[in-house]
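A single protein chain has been omitted; all remaining protein chains appear in their positions.
By written order: A and B. Residues from 1 in each chain.
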Amino acid sequence: MSEAMTAVSRGARALYLLGAAVFFGLPLLWLLLAPTRTADDLTTGSPLDFGSLGQVGEAWSHLTSYNDGEITLWIGNSVIYAAASVVLALLLCVPAGYVLAKQEFAGRRVLLTLSVVTMIMPPAALVLPLYLEMSALGLTGTVWSVILPLSFYPFGVYLAFLHFQANLPDSLLDAARVDGASELRLFWSVALPLARPVIALIAFFGFVRCWTDFFLPFVMLSDDRTFTLQLGLMSLLQSTGAVNNSSGFADLDIHQPEAALAGLVACAPLLIGFVLAQRFLRTGLLAGAEKG
Amino acid sequence: MKTLTTPRPPTVRAVPPARPRRGRRPARATAVWILVGPYALFLAVFGLAPAGYALWTSFVHDGSFSGARNWTAVLDDYRLGDAATHVTTYLLLWLPILLLTVLSLAFTLHARPGRTSRALQLVYYLPGAVTGSAAALLWLFMISPDSSPFSPLLKLMDIESATDALSGGSLIALLTVMGVAVHAGGWIVVLYGALNALPKDVLEAAQVDGASAWRTMWHVKLPMVRTYVAFVLISSFASGSQVFVEPTVLTTAAPGQISPTWSVNQLAYVYATQDGDFGKAAALSLAMLAIGLLAAWIVITRTRMYATNSTDSR
Partner (left out) sequence: MKRWHAAFLAAAMALVLSGCGGTGGGVSSSGGGKGELLVWVDNTRMAAAQQYKKAHPDLKMRIVTIPPDAGYVPTKISLANRTKSGWPDVVFLTNPAEVATLSSEKFGYAAPLDDLVPASVRDGFAPGALDTCTFDGKTYCLRNDIAPTVLWYDATLMTKYGYQVPKTWAEYQQTGLKAAKEHPGVIVGAVNGKYGAGTYFGSSGCPTRDTLSLTKVHIDLTQPNCTRVADLLQPLAEKKAITTVGPIDPAFSKFGKGHKILMLPGPAWFGDFMFAPAFKVPEGRIAAAPMPTWPGESKPYAGQVGGGAFLVSAHAGDRTKDATDLVRWMTTDVGLQARQPTYPAFTAAANKWGEAKSKDPYYASDPMPALTAAAGALRAGFGAVRYEADWQTSFNDTLGKAVDSGGNLRTALDGWQDKLEAAARTSGYTVG
């Protein structure tokens, strides 16, 4: 009886997970297949047709025909912007999250509250102030105008805060204090070793944010040679009318398959980042390190 | 990075090295500020200063102080009513479905962790990774019955073209589905990570007690990750009430079909971009912020999210 029940519940569970996988997976499967197909086939063929691999190479060479292969320049820019912002964000978030979770100090609640406020602040309000700030510093149009604002990442601080709050017992810190460790030492040798999963999470989400952020570079950068991949692709795909023929009449062979390929190039790093982050997340945490 | 590290040390040192308060060691306060100081500086420069300036611009019109003029102009805007209705409907549909999807999938996955579970997380995350113009292409084809892998579903909904899908009642359903598809994956990872980090002995104890998987989830696991759930709730409420990406993507996919001011946040963007009217953009954004904060405050006080372990033990 109960055997049957578990079988049923196991089946239901598998079915649910699988159904969700179809729902979430189909769109990307379509996108994955799209560059192998021709523009005609995309609208007229059956939805999940496979074209040919040669088509993909052709699509890529079409993409690089835009402004002498500017797309590779944008990829490089995006890597630089994202890497610098993520490293800086990690340096800021992890210690801050630890302190906010584990130390009582004046200003703690204020910092937490202000972090929420800035975290859910609609970006439209921040456009002008950030631009003016960067302009006053003479940084608009430079890499810093994108990197610095992006490395302020209250969401990451919250992830670190929640992590330390849930997974770093006070007793562990107190024990180290009794042993005479300084407060900085506590962070370095007690908290940080336990922070691996949350570092992975912050790095991943931070990377996603920097890689996909549109509005900040849109506002700060005015020269197409400094564009991020997102901004550049928007420019490329719209000026060639690749998504729909409503705008742009550039005389380039950039159509829907090329747009799909560009989209895949743009999201590949996110998926690689995801897999990498998972490896770290997997590591079990404290797992009973604390007794009593 | 040079520009930042140079001015920072004096700032930190400028803090009076924490005088002993109620017998605490001064070194402790110094250490605290060394660790949190740099973040606090960034918070001030890239969070508070812009927010403060936005507040100021919301009261300024054409370079001079104008009181509530921008605010009343925003409230009088004929587009606001429609946009607010759209967003409210969207939130009512999207938030519960998102939360349910995220919780159910994260817990189901965690019931049997392993390779399959990790692969599935990646699959669930996929739609969220496609952004910008590529997302416009993707969703345009997803909603076109002739070329979409979901075409049986679309035909079932009596949708014959993308134009059809984007008009009338199907639009909100479509945005909800899109919103769930795009946002669920990230949160599943966060929640799964939190569940994974739970002390194993507690969970094992629950299992030894013979508690059913359902009871373990409801009475043991869920309370233990309540702060995470609260975090999901706060962030999602804010991002839902500020919904922007999904309608914009559809606008790019099929220009002219959906109003460019479909959501409140889109209206704020139109103020800031097309109109170059930062005063109104700031006023509307701050109003959205206030709503998000109200929700956050309710969630935070209900879940005692801010408590450190020491103050939580009552």
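Convention: a contact is a pair of C-beta atoms (placed from the backbone, for glycine too) under 8 Å apart; a residue touches a chain by one contact, two chains touch by 3 or more.
Since we're looking at a predicted model, the values are computed, not measured.
K.L.:
Considering the full assembly, with which of the depicted chains is the omitted chain in contact?
P.N.:
Displayed chains contacted by the hidden chain, ordered by label: A, B.
K.L.:
Thinking of the whole complex, not just what is shown, which of A:L173, A:V219 or A:A259 touches the missing chain?
P.N.:
Residue touching the absent chain, from the options given: A:V219.
K.L.:
Of A:L33, A:I71, A:V146 or A:L236, which one is in contact with the hidden chain?
P.N.:
In the complete complex, the chain left out is touched by residue A:L236.
K.L.:
Mind listing the chain B residues that contact the chain we can't see here?
P.N.:
Touch set of chain B with respect to the missing chain: 3, 7-8, 10-11, 14-16, 18-19, 21, 29, 33, 37, 40-41, 44-45, 49, 77-79, 140-141, 144-147, 160-164, 167, 254-261, 270, 272-276, 278.
K.L.:
For chain A, which residues touch the unseen chain?
P.N.:
Residues in contact with the chain left out: 39-40, 43-44, 66-67, 70, 105-107, 110, 127-128, 131-132, 135-141, 218-219, 222-224, 231, 234-236, 238-241, 244-252, 255.
Keep this in mind: only the chains that are shown with their structure count from here on.
K.L.:
Based only on mean CA positions, could you tell me how far chain A sits from chain B in angstrom?
P.N.:
Comparing mean C-alpha positions, chain B is 13 Å from chain A.
K.L.:
So in the complex, the part of chain B that touches chain A is made up of which residues?
P.N.:
1, 3-4, 27-29, 31-32, 34-36, 38-40, 42-43, 45-51, 53-54, 57, 101, 104-105, 108-109, 111-112, 118, 120-127, 129-142, 144, 146-151, 181, 184-186, 189-190, 192-194, 196-201, 213, 224-225, 227-228, 231, 234-235, 238-239, 242, 252-255, 265, 268-269, 271-272, 278, 281-282, 284-286, 288-289, 292-293, 296, 300, 306, 308-311
K.L.:
Can you list the residues on chain A that touch chain B in the complex?
P.N.:
Within the complex, chain A touches chain B at residues 9, 13, 16-17, 20-21, 23-31, 34, 42-45, 47-48, 84, 88, 91-93, 95-96, 98-105, 107, 109, 111-112, 114-122, 124-130, 132-133, 137, 144, 148-149, 151-152, 154-155, 157-159, 162-163, 165-167, 169-170, 182-184, 187, 197, 201, 204-205, 208, 212, 214, 230, 233-234, 237-238, 242-244, 246-247, 256, 259-260, 262-264, 266-267, 270-271, 274-275, 277-278, 281-282, 284-288, 290.
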